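To start, the structure under review is shown below, and the notes come after it.
All protein chains but one are shown at their positions in the complex.
What follows is chain A.
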Amino acid sequence: MNRHIKAVVCFGLPLLVAFLPLTLFPIESFTLVQQRVLAIFLMAALCWVLEPIPIFATSVLIIVLQLLTISNGGFFLFTQSDSGNLGELLSYQSIMSSFASPIIMLFLGGFFLAMAATKYRLDINLARVMLKPFGEKPSRVMLGLMVITAVFSMFMSNTATTAMMLSILAPVLAVFSKNDMGRVAMALCIPIAANIGGIGTPIGTPPNAIALKYLVGDDAISFGSWMAFGVPFVIILLAFAWLLLCKLYPSSEQSIKLEIKGKFLKTTQAYIVYVTFAATILLWLMGKTHGMNSYVVAMIPVAVFTITKIITKDDLKKISWDVLWLVSGGIAMGAAMGETGLAENIIASIPFENFSPLSIIFGASVLCLLMANFMSHTATANLLLPIVATLGMSMDSLIPYGGAQGIILVVTFAASLGMSLPISTPPNALAHATGFTSTNQMARTGVIIGSVGLLLSYVLVFLLIQVGFIATI
């Protein structure tokens, strides 16, 4: 689509929505503030899908527009109204605080851990050690690569993990014979494992962290309990993906040898990195015993690494602020929809009661999976989760099927399972750029693994209900 048309659609339609008379909307007790939030939401959705501006810029725009139009510190024309249907303005402090919400801090802590691990080569050295027991048979080596990639992507960004693993793999793939299908499997296994691995922990991928934002109160899930069901899910889906790749693209090589040079660093600073890394993860897992929640724990590595100069001021500049801001915008969007009552109002005016709860769970998760294949996983979660969460809270008929927790988990997992196209995720794009796999081959495995993963997530929620983890009363 032409750039100008895109811009007109993305900003024109929301403007129209913002200035239509209130009475035209079939929503009860609709206020001006809610109307503006609806317009901002529409703009966010269009901008995240069509990308006329960078996706993190859309997030920033959401926050700034909210400050201007629906905050108590906004532009005077927007904060005064004689008609009495203005609705309640939000405090500007609460909107701005989405830049530093606990979810963002959790991710920042994760970034610090990953950065220190990479800088002191803990990641590559661990990869070297972990790869050894898998031998040299191609299918085994592939399993090893997938396990390592999945484990790393639980704590590092999926993209960084993929880049590291592909740099190990690329020299080996180059010497494979041209028509050996094994090359395809090898190139595909890395992004697949990275995408799946991200599901394993709350910090594995941004959609998980966004889900935590909506899993509050009675629905809260701790770091440890997330891993308790996330990791088994990752293991099963990873095993399936491995079998699938071995079956579809068997290798004709007898043995392959991956060479990773280097030794574990033995400096004081390196030891600090090792200990802090292990301690942070341990504290995350044992949340119940020491009382510190995962957000508080995430701040520990930030302090340790800066005072020991492990992360210098130059390193600080390399943090992916765009990812943090992308999530911030989503948080602000969700908060505004919740606090102004817009989400509830919309859901109340759509007769969801007429649908069966199962079809709603199915519909929401399939929609999420579809969207995640074509746009950013984080943006997908940003858009869908506020609505899904409100739906889960307000619909009593969902309770036997897992209530808010159940539907949020299924939709969150679906966001990570969108991986059938090079544009679906940065790891896919990297693997595609190696030239060893075609879009067709990627789509074939991506669609199969995505659908199986989605089914598996239904099974997971079913089992969580059976063991009583998700309450159904």
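The definition used in the following text is that a contact is a pair of C-beta atoms (placed from the backbone, for glycine too) under 8 Å apart; a residue touches a chain by one contact, two chains touch by 3 or more; residues count from 1.
Just so it is clear, contacts and distances are computed from a predicted model.
For the chain that is left out, the UniProt protein name among "Response regulator", "Energy-coupling factor transport system permease protein", "Chemotaxis protein methyltransferase" or "3-isopropylmalate dehydratase large subunit" is "Response regulator". Touching the missing chain, out of A:P26, A:P133, A:G262 or A:G291, is residue A:G262. Seen across the whole complex, the unshown chain contacts chain A at 120-121, 124, 167, 261-267, 269-270, 309, 312, 314-315, 318.
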